[in-house]
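Note that one protein chain is taken out, while the other chains of the complex remain in position.
As written, the chains take the letters A and B, and residue 1 is the first residue of each chain.
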Amino acid sequence: MKVYQEEFDVRTSKRTQATDITEKVEKIVKNSKVKNGICLVFLPHATAAIILEESESGLMSDIEEMIKRRFPKGAGYEHDRIDDNADAHLASGFIGQSRIYPVKDYELVRGTWQRALLIELDGPRYRRVFVNVLGE
Amino acid sequence: MKVYQEEFDVRTSKRTQATDITEKVEKIVKNSKVKNGICLVFLPHATAAIILEESESGLMSDIEEMIKRRFPKGAGYEHDRIDDNADAHLASGFIGQSRIYPVKDYELVRGTWQRALLIELDGPRYRRVFVNVLGE
Partner (left out) sequence: MKVYQEEFDVRTSKRTQATDITEKVEKIVKNSKVKNGICLVFLPHATAAIILEESESGLMSDIEEMIKRRFPKGAGYEHDRIDDNADAHLASGFIGQSRIYPVKDYELVRGTWQRALLIELDGPRYRRVFVNVLGE
């Protein structure tokens, strides 16, 4: 049984933006040499999120648009009195800053279209991604 | 410390549908012989989701209705230009395709009403459920 941890950074370029990070996550699973277990993809951030979805460009735009509509910027939030990013905090908290994949036979168990998307909500920024592989 | 993995299929019969899969998950936890740890319920799909909730028939209808209202079909999504199920992808990504229970004394730790519901979003289809029990 082992725990393998690795981190990497992603540079985002827009305020609200979906970025496919699946290849980096899969490389870490390979590095871990864990055969069976789980893989946690976690962001140590309160204004970003993780979603597992198809990385088709139209769908990534749809995700960004849905977030802007559901968590509109400057909609009279109390938190905006001390900062101007309450919308980003709310989207981050409700969507969640992590997702988990099973690991089987040294690979992520995932549907073909179930890629790991980092959702920037208050960019552009550098974002840290923490990947934790637990298993045997 | 061990990792126990098992999979099963569920046949859904409607486009948007909640199905209670708790009994199958609990049987897998029993099969695992894990005393204390965690149980990951994961769907390798990008147009379905998992929710832990009461499986009362009225509430399951309420869940289905809320999904249809929040993720309406054909609402001008870009992804619909190449496929017609952007609504299902969005609901799947935002709700999430997994949930986790703790395991204690060989059983799921769960509230009485906290059953595992597979949420079909683009059915009818066969859906695969992947259950991963980690612990000692």
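As a convention for this text, a residue touches a chain if its C-beta (ideal position, glycine included) is under 8 Å from a C-beta of that chain, and two chains touch if they have at least 3 such contacts.
Every value quoted in this text rests on a predicted model; they were computed, and no experiment measured them.
Residue-wise, the contact with the chain that is not shown comes from B:62, picked out of B:9, B:23, B:62 or B:84. Within the set B:29, B:95 or B:129, the residue that contacts the chain not displayed is B:95.
When you scan A:15, A:73, A:89 or A:104 for touch with the missing chain, the hit is A:89. Along chain B, the points of touch with the absent chain fall at residues 1, 36-38, 51-54, 56-59, 61-63, 66, 95-96, 99-102, 104, 109-114, 117, 134-136. By the touch criterion stated above, the residues of chain A touching the omitted chain are 1-3, 5, 40, 42-46, 77-82, 86, 89-90, 92-94, 96-98, 100, 130, 132, 134.
The definition used in the following text is that only the chains that are shown with their structure count from here on.
If you average the Cα atoms of chain A and of chain B, the two centres end up 20 Å apart.
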